[in-house]
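Here the complex is missing one protein chain, while the rest keep their positions.
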Amino acid sequence: MKVQELSEIVNGRVVGDGETQIVRIADLEQARKGEIAYVDDEKFMPAAHESRASCLIVRDREKFSSNRTLIEVSNPKLAFALIGEALHPTDREPSIHPTAVVAETADVSPTAYIGPHVTIGAYVTVGDKCVLHPNVVLYDGVTIGNRVILHAGVCIGADGFGYVRHELGYQKFPQIGTVVIEDDVEMGAYTCVDRAALGRTRIGRGTKLDNMVHVGHNCDIGERVVIAAQTGISGSVVIEDDCVIGGQVGFGDHTRVQKGAIIGSKAGILPGKIVRPGVWWGIPVQPLDQYKRMNANMNKLAEMRAEIKQLRQLIDELVTERQKG
Amino acid sequence: MKVQELSEIVNGRVVGDGETQIVRIADLEQARKGEIAYVDDEKFMPAAHESRASCLIVRDREKFSSNRTLIEVSNPKLAFALIGEALHPTDREPSIHPTAVVAETADVSPTAYIGPHVTIGAYVTVGDKCVLHPNVVLYDGVTIGNRVILHAGVCIGADGFGYVRHELGYQKFPQIGTVVIEDDVEMGAYTCVDRAALGRTRIGRGTKLDNMVHVGHNCDIGERVVIAAQTGISGSVVIEDDCVIGGQVGFGDHTRVQKGAIIGSKAGILPGKIVRPGVWWGIPVQPLDQYKRMNANMNKLAEMRAEIKQLRQLIDELVTERQKG
Partner (left out) sequence: MKVQELSEIVNGRVVGDGETQIVRIADLEQARKGEIAYVDDEKFMPAAHESRASCLIVRDREKFSSNRTLIEVSNPKLAFALIGEALHPTDREPSIHPTAVVAETADVSPTAYIGPHVTIGAYVTVGDKCVLHPNVVLYDGVTIGNRVILHAGVCIGADGFGYVRHELGYQKFPQIGTVVIEDDVEMGAYTCVDRAALGRTRIGRGTKLDNMVHVGHNCDIGERVVIAAQTGISGSVVIEDDCVIGGQVGFGDHTRVQKGAIIGSKAGILPGKIVRPGVWWGIPVQPLDQYKRMNANMNKLAEMRAEIKQLRQLIDELVTERQKG
């Protein structure tokens, strides 16, 4: 595609030769003739100046020499992503792979791509332009919206983890609810979303889950939530819209995370806790500032002990002296 | 089914019209005509009184108005689970899906359900009424008891993680043992139980593992143990009967957890540690009370530092004065 065409996709301003042909995106250092790269941080300016890319996506044309071909935009990284999509379309030819097993009663959009060894259970709905990579498993009755991308082995609708203890062991608690995955969700490999015991588990529109995330039964994950790899979410957790959750975080059941909250990697949230907007970290979670102060103080522990010992000694001397006195 | 029939299943006492037809279980708030719900906690009494369920399972009939149809039992939640099983049987028609790959030498009970894309290796035994969901992988020679439920992608018998370091790298240590899964075990999606190096890895009768649990080689997990999602168990760990383990817990190798111990989520157990009965938490684990006290003290650290500083100042004054004196 021509620079001019790419620029139009992102509402950019072309500087230099709009006829330049671009075939591929690349990073600044690797880029060669026919490739386009982006700069969105001052620290990459030296690399940008040395880059052999045929075109750069930049925030401010003034910082580049006049012989450069540029696309000027307010958000170069976003423009790069959009241009990448145009140059390297990831759409797949709609099809159901012959090794996929699709229940007769399932309703799969004719525009969806269903990969090898996928299993789609009874009464499942799969929306338009979904991409289901190999080995995805959709248990009976779950609903997948439009443009949902499920990477290899994503498992939607397995039974939630619920038992009732009795004298002889555990009785399985019924897991007869369902799962609803809304539009534009993407899930990484082996991420699991369990079906509700009763009712439904929900993943909201535009939410992105990384690899091996566990979402327990009856959770309600809002829209545009981002959750990094290996995070585990117990049953009946609510995560409101626009939250950002790190990797390996653990949520106790019945937690609620309020809109826009940010939780650092490896944090642990106690059951029933309400996490207010803000940045949180630690086990159990606390506001980031508080956690940092606590950490700093923990590193002073040895010093504090030494100080206490010294104070004890001084006081003992004073006390002894007083007694003598 | 009629209320009278359901009541008989759980040895309950019917109050009101035993002929009422029930078709489905539901929770108190969602329940409608033809549905049955349960109350086992005082705090749900208002919801219970407003519920439109055709029948309630309750502990004490005295707390309900006389026009309600009730089943009175000592453990309403357990009764609800059993009634749910009766109304929504999860038994699957015994069958082996045509896409499953079953070794000729495997011995699969004719009453088992083997789902799509399951792989069953040589000399594997699968007991009566087992349910193997899609993509379950049973490596050669493992033994699965009766009524075992394995959710999507459960992997039994992959090689344990053992190597011997030498000058040039790592030599694989032989992993030629096996795995025994006893009766009535249930495992969540993608849970992995590795084969023993020598000998066997065991999961005891009635034990329940959530999604993505890792059980290393040569572990011996007892009966009626419950382990939540994403917990990782290193090699040669023993967990005795009736333990309850939270999510994302990590066990060092050769740990032993004694009968009935409870370990909180995200705890970490050092290699070789013996965890006695009781409730444990933290990294490394300590008795819950002790851990809570430590946490409380950690939140006092800033205060302690300020106090020490103040004491230092007072003492300095006293010392100066004494010197003058």
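All chains are identified by letter, namely A and B, in their written order; residue positions are counted from 1 within each chain.
Keep in mind that, in the parts below, a contact is a pair of C-beta atoms (placed from the backbone, for glycine too) under 8 Å apart; a residue touches a chain by one contact, two chains touch by 3 or more.
Only a predicted model underlies this, so the values are computations on that prediction, with no experimental measurement involved.
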item: Touch with the omitted chain, as defined above, among A:134, A:177 or A:252; value: A:134
item: Residue among B:30, B:119 or B:146 touching the omitted chain; value: B:119
item: Subunit A residues that touch the omitted chain in the full complex; value: 25-27, 30, 75, 77-78, 80-82, 84-85, 88, 97, 99, 115-117, 133-135, 149, 151-153, 184, 186, 188-190, 205-206, 208, 210-212, 223-224, 226, 228-230, 247-248, 265-266, 283, 295, 298-299, 301-302, 304-305, 308, 311-312, 315, 318-319, 322
item: Hidden partner interface residues of subunit B, rising order; value: 99, 101, 117, 119, 135, 137, 139, 153, 155, 158-159, 161, 163-164, 166, 168-174, 176, 190, 192, 194, 198-199, 212, 214, 216, 230, 232, 234, 248, 250, 252, 268, 283-284, 293-294, 297-298, 300-301, 304, 307-308, 311, 314-315, 318, 321
